[in-house]
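Every protein chain but one is kept in place in this view of the complex.
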Amino acid sequence: MKHIQNTAINYSELFDDFRHPHSGAVVLFSGEVRDNNKGRAVTHLEYEAYAPMANKMISEILEEAKSRFKLNQAACVHRVGRVEISGCAVVVITGSGHRKEAYDANRYIIDRVKNEVPIWKHEFFADGTSEWGQNCDCVSNDHHNHQHHHHYERAE
Amino acid sequence: MKHIQNTAINYSELFDDFRHPHSGAVVLFSGEVRDNNKGRAVTHLEYEAYAPMANKMISEILEEAKSRFKLNQAACVHRVGRVEISGCAVVVITGSGHRKEAYDANRYIIDRVKNEVPIWKHEFFADGTSEWGQNCDCVSNDHHNHQHHHHYERAE
Amino acid sequence: MNRKIVCFAGLKKFFGDETSVEVAPEESYANLLEKLGELNPEAKEVLTSCRIAVNEKFVPLDETIKDQTTLFLIPPSSGG
Partner (left out) sequence: MNRKIVCFAGLKKFFGDETSVEVAPEESYANLLEKLGELNPEAKEVLTSCRIAVNEKFVPLDETIKDQTTLFLIPPSSGG
């Protein structure tokens, strides 16, 4: 599937292919696995997806971004399966005539992919436990008013 | 010089080297040569720099960005000499725990590099003329109130 | 009518990879989520933020369950 893959994302190759004579600005975002989350040591992640739907939704988000911003190109690939620390979980590339559109569109795409697309992160901690994310970047503890507030410990 | 080079920028390699276990977000910006500018066909660009000062200023801008945003890493390389269409003129890479900082810092760095650092673009057009840029992204014709409003045709 | 429900991520802890629920005609997707909550009360909280997909599209929860295909129970996204 074009936007979902279970092997390492070769962003260098994706980026090298991403040339367009009308593009003056190309922005690449790589979402990577940190060795910690909310103060806990992380050993690795595993991603699960409802793959056919996720693939379709990412494709639609890219098309919407292309028409909303003045993009020449847009690409997004998300990993499933195990991803190690510093491994790439998701990559978004946008190319436009000017940099403002390339940055704005890039962020628009990653925000929507993270919030809407049926992909889930399973975090494995150094203490042997694991947890399904919980994606919110929000630092606040007031999780009552939005819908991404769940994490539920997995019974090992 | 670390931030100024007269050979092709190998962004893939720069990006591959840019791993940090605390970084959850890495953003790469590549400023590339468009085949057109303000309606005129462009054949290539040539960049000139006051290299030692440009190198020093980019280094200072990166340090400032690192302390202003929560960056684990920041890099910037600008080309001098001839750059072909779709060639990379400047690259900025930023790595942070979360994506907001990585995007914001990246844009902060490229904006300052473009506006402040002594590097100049010489545009060569398909009609055989050439022109020193003029960097403004501004679309407005009201160029009277800011300082980047000059372009002066070169006598060939 | 017995409906097959495919579960993802943290939901598997409560319902396994898939489960099934008996639904009467005219029942809505919201009714189905309620029944799942009765099946496993521990899942009630997460069910309040789940969406349901049919044929790779999210359905409005107040709609009547209409076709015969499998339902996909989608917990909040946490990709990226």
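We just call them A, B and C in the order they show up, numbering each chain from 1.
Simple rule for what comes next: a residue touches a chain if its C-beta (ideal position, glycine included) is under 8 Å from a C-beta of that chain, and two chains touch if they have at least 3 such contacts.
Just so it is clear, the model here is predicted, and its values are computed rather than measured.
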Practice task
Using the contact definition given at the top, list the shown chains touched by the missing chain.
Solution key: B
Exercise for the section: Just name the one of B:Phe18, B:Tyr47, B:Phe69 or B:Tyr103 that touches the chain not displayed here. Expected result: B:Tyr47
Practice task
Check the options B:Val42, B:Val90 or B:Ala105 and report the residue that touches the missing chain.
Solution key: B:Val90
Fill in the blank from the handout: Hidden partner sits against chain B at residues 31, 47-50, 52-54, 56, 78, 89-90, 110, 113-122, 132-135, 147-152, 154-155
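Just so it is clear, only the chains that are shown with their structure count from here on.
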Completion exercise
Via touching chains, chain A connects to chain C in a minimum step count of 1
Completion exercise
At the largest C-alpha centroid distance from chain C we find chain B
Practice task
Can you figure out the chain closest to the middle, judged by Cα centres?
Solution key: A
Problem - Separation of mean Cα positions, chain C and chain B [Å, integer] - result: 50
Problem - Residues of chain A touching at least two other chains - result: 31, 110
Exercise for the section: Could you tell me which residues belong to chain C and also touch two or more other chains? Expected result: none
